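Shown next, in structure tokens, is the structure this report addresses.
A protein chain is absent from this complex, but the other protein chains hold their places.
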Amino acid sequence: MAIDVALQFEIEDLYSRYGALLDDGPLREWPDLFAEQCLYLLIPRDNYDRGLPLAIIRCESRAMLTDRIRAAQETIMHEPRYLRHQITNLRVTNVAGAHIEAIAHFSVMEVLPDELPRILAVGRYIDVIQRRSDGALEFSEKRCVYDSVLVPNTIVYPL
Amino acid sequence: MAIDVALQFEIEDLYSRYGALLDDGPLREWPDLFAEQCLYLLIPRDNYDRGLPLAIIRCESRAMLTDRIRAAQETIMHEPRYLRHQITNLRVTNVAGAHIEAIAHFSVMEVLPDELPRILAVGRYIDVIQRRSDGALEFSEKRCVYDSVLVPNTIVYPL
Partner (left out) sequence: MAIDVALQFEIEDLYSRYGALLDDGPLREWPDLFAEQCLYLLIPRDNYDRGLPLAIIRCESRAMLTDRIRAAQETIMHEPRYLRHQITNLRVTNVAGAHIEAIAHFSVMEVLPDELPRILAVGRYIDVIQRRSDGALEFSEKRCVYDSVLVPNTIVYPL
């Protein structure tokens, strides 16, 4: 497949903004990267590879993502923490008109107060991206497939 | 050196496929990224920096890489594990016709069952890339120079 350099850059920029909003905020703008009707799944790799539908987080609209973020922010139960995404190895695997499929590798490091950084999760994003009428790209489907078998109980925010 | 944007993207895509095949498979297709006559070295940084030839893994053809992968897959001695590559900081350091030299930084995270991810290795790839008659890029030389002095005994698969 020939690579469209400009498109690839647009997609890289979408992922960069995705990571920046989750790590540095404003978090309330993060759902704007998704289509109004979308699918967001946080799913362990074992389940994904076996075709099992069970996801740790499942949101089916931008509104649900907004609720999810609000709930995470209002939860006092969890310690304050910083996250840092690194999104690499982007591959555009299919382009059919405004329908784009892409895969990328991610790591999320977590920093708790008075501790050194640790790895929260690594895995891959398996995504469908589409173009809005205003020309911007947005995620219509996002599967965050993390490699751990363990469910980190500290996953409060989306990966 | 002026940067050829389209070439740089092709090379990034080669690295992305390299990581995807190692982490998510099919692993048997990974040797196809190499020239039939090639050099693959897994070498500790101390040795590389001192010009010492000792490598932990040394393969001199695509067929040897295929054997290596098959042996790793058939070994029952090692626990199942997931790997996740992140390849960044790509620099094309020389282009002379179809001969391309490139350097990139890598990290490989390892996830064992019921454990959180940990760092298996970090380091740099020091590579020579060439163009096939069908137009695709392939590695003719790949030196995986890892920064650890320790040899992680869990390195079953290539880095």
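Chains here go by letter, A and B, matching the order in which they are written, and residues are numbered from 1 within each.
The rule is short, and it goes like this: a residue touches a chain if its C-beta (ideal position, glycine included) is under 8 Å from a C-beta of that chain, and two chains touch if they have at least 3 such contacts.
Being a predicted model, the structure only gives us computed values, none of them experimental.
**Q** List every residue of chain B that touches the chain not included in the displayed model.
**A** 3, 5, 8, 45, 86, 88-91, 103, 105, 107, 118-119, 121-124, 147-150, 152
**Q** So which bits of chain A touch the chain we can't see?
**A** 5-6, 9-10, 13, 15-17, 19-20, 23-24, 82, 84-88, 107, 109, 111, 113-119
Here, only the chains that are shown with their structure count from here on.
**Q** If I superpose the C-alpha trace of chain A onto chain B, what rotation angle comes out, expressed in steps of 5 degrees from 0 to 180?
**A** 120
**Q** What is the distance, in whole Å, between the centres of chain A and chain B, each centre taken as the mean of its C-alpha atoms?
**A** Those two chain centres are 26 Å apart.
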